[in-house]
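For this view, one protein chain was removed and the others were kept in their places.
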């Protein structure tokens, strides 16, 4: 679950991490607007600054105008419905600080850079030496010597303050089951370090043990911005593409292989849709609903190879869908693996041919799609 | 630092560990005495129950009498100056639960027994199968499966309550730098688990980072009981013995070796006194003060073999002491190791012979002592 | 020999009394895997398909001395169960579940690291040494004993290639699926190293996909240390840039992790790169 800036900052405040004094303003309630201030669009996507989503104002008149302007924006498809209005800070330097994890190295990872306030991916590309990456043993926790290395890298003098700051970030990262806590910029003011921005993403897989937190944040997102944060964690991945062969697979690896084979055979997939590891008739049904919403599709290719996944359940989902939604679309189902006899029998009895060889299935699906155009 | 029961219970309460409702009563202030209740002597030693240090009372009259009686006790040399008065509990079962560390296994250790309320060392001796010992990885923390194993061993039904209880004990153990948290008995009542007793010892080595806690507890001990808890952590170990050879060494190993050699040569040490690893002239001076308080001593044997320890500093301490305290006592100093030339020179110039061979030194010290009788 | 699992593997099933646990235990036993014990807290004394059930891995260890574990424990309890197996001395852990909280996965892998404990997954289809031991969800008919070692991040892709090899009469020493999650234990390089040291494996098949850099790391290791022929298939060549295709690792960032960059690194390391499972078969036939 991605959090809005104001939500991240509320978590910061609770954790003792300094933030600017601020207030939330919505289209319905502007009573807390103040000036001079920074007026900031609350959206989940990045790059709002360049798109006019952050304005500095000196008086209330400017503040009202800024609020009007930003509340009318749509940033990368997100309508702005809330603003965070914050005191202006006397900024001396801007750092970047984040903690996330490095999946390939299998470890939590701190990243700091003295080039804060900028697009950090651009810094990573062009000046990688300006980013210090420090893995952390999750059981041991962040060590003093790594904190010192970060402070030295940034050139920040007050080591004690910096250490306390970093330890609080680490604690928040662990205790709230965050997968990302990013502060860009982390600013140096005359009063010390202040988190001027906040980008937090929580681990959806941790929902069961963070229920209260997720519910509170989710309800807040709905109430204030009219939309919830993006959620991962669902089993179905759906990515719309440009072609006319509707594709569903029960694994990302075979899905990508099929995508390649479709193109190799002169076709184009209309989508990439995979259902994840352990699925069910209901998931199969939902996948079909999702994929077949796309009316450009001229043939449907379902590629199944069951391990934990049961082919009888997949057949059940497919047959249920097509009994609920009559369709003339050519349907190519490659079905093998766990409970394949039962699955094949069900499909065949219902009049759907079943393929065992992937190449033949792809070839037929591509041909049917071409014929349908 | 050993804590009194009432202090341990205050830490329990802060940590969310259930304790009986209670009040502290001193000789000066009995206003909080109540009945029916259990009136309990606050002492650092064990075995107070058998010695009349715990009395159950039904009414205020009995309570006053019990207070009089217990406040007049001296238990294993400790004068009772404070009482913990607690509500009587409806006890169904008595368990033993402790967490400490096993130095040889290099790991924290939980111990539970269904035979609570008794002398646990006797249980360990006679029915070791009635104690379950579970080591804990300190970086990982106490695991659910070990908590389940404990609950199963005790036969306690409410696993959730038990798990929360144990996790709080573990957290207290870690966060307060305890070396022992012991509850004997941990009682099962109709309201669930209650810590009926508390025995906590904090790590004196952790004082610098637990300063506020140590100061608060120390001041409380002084104010209420008139004495502070026992403290380890000092560098000097002093154990009075029965003989007439005063012994000081700069290491426990050589100290014990010398003790053996003294007896092998027909003498008896008056004490065992060792100064620990890295010492100083001041520590040497204090050790002499401590040892030479014993007027039975007929000769003094100082056994030094310096590694981290500097022999010039040891000589400085010895000479300073004997310049402040004139004495006719035969003094045998075995001095070798780091800075031995300088140390020897200082001693010799001041008229003290210096030994290099331990056996000769012991032999002379034993002979001088015998001659002095 | 084979790698990771063989005829001497003694398996404990964690979470044996759940729906997946029962179903998969049946499938493992049917394959001939030596499932010696199962664990579900509170279910001691029961049995599943004839396998004795214990309350804890400690109890199971005392009586049945397993040396590998496969876990079907629900995600929120997976970390504790993994620690239980690791502390008791289990040296191979197959974590089948998806959805384990990330911090729990990080903790499990941090503990395993450096202790010689191999963790496969989470979110893995597991590992099979055909004819000897199956410790995963592999459909049996798709695998036959032989001399080709296969490693794949994706489980389904490992079945697909296994099936194609088997249909062509080419047997496998061991087929390992590493799991598709954003954090996982054993990686391609580790598996290639094991295959390289396994006398029974003559040809190594490395299945990869777009995103991340683990195939590049494997290529570097192959260039340096592997003498056996390696055949590789990288899927996702036709994937759109910057989109996640299911596996969280499969996001193209700049030039990093594209199929093209991986294929180039592999070819530079002397690896035979195929464009489809059928081509994998063709190359192996030529090599053989």
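The letters A, B and C name the chains in turn, as written, and every chain counts its residues from 1.
Here is the rule we use: a residue touches a chain if its C-beta (ideal position, glycine included) is under 8 Å from a C-beta of that chain, and two chains touch if they have at least 3 such contacts.
Computed from a prediction, not measured in an experiment: that's the story for all the values here.
Seen in the complete assembly, the chain not on display touches A, B, C. Residue-wise, the contact with the chain that is not shown comes from B:206, picked out of B:118, B:206, B:329 or B:370. Across B:177, B:294 or B:342, the single residue that touches the chain missing here is B:177. In the full complex, subunit A touches the omitted chain through residues 137, 140, 143-145, 148-149, 152.
Residues of subunit B that touch the chain left out of view are 101, 103-104, 106-108, 125, 137-139, 174, 177, 179, 203, 205-206, 208-209, 232-233, 235, 237, 239, 241, 249-257, 259-264, 272, 274, 276-278, 305-308, 336-338, 340, 358-359. Across the interface with the omitted chain, subunit C contributes residues 114-116.
Basically, only the chains that are shown with their structure count from here on.
With centres defined as mean CA coordinates, subunit B is found 56 Å away from subunit A. Our note on geometry: subunit B versus subunit C, Cα centroid distance of 53 Å, whole angstroms.
Among the residues of subunit C, those touching two or more other chains are numbered 107, 111. Multi-chain contact residues of subunit A (touching two or more other chains): 139.
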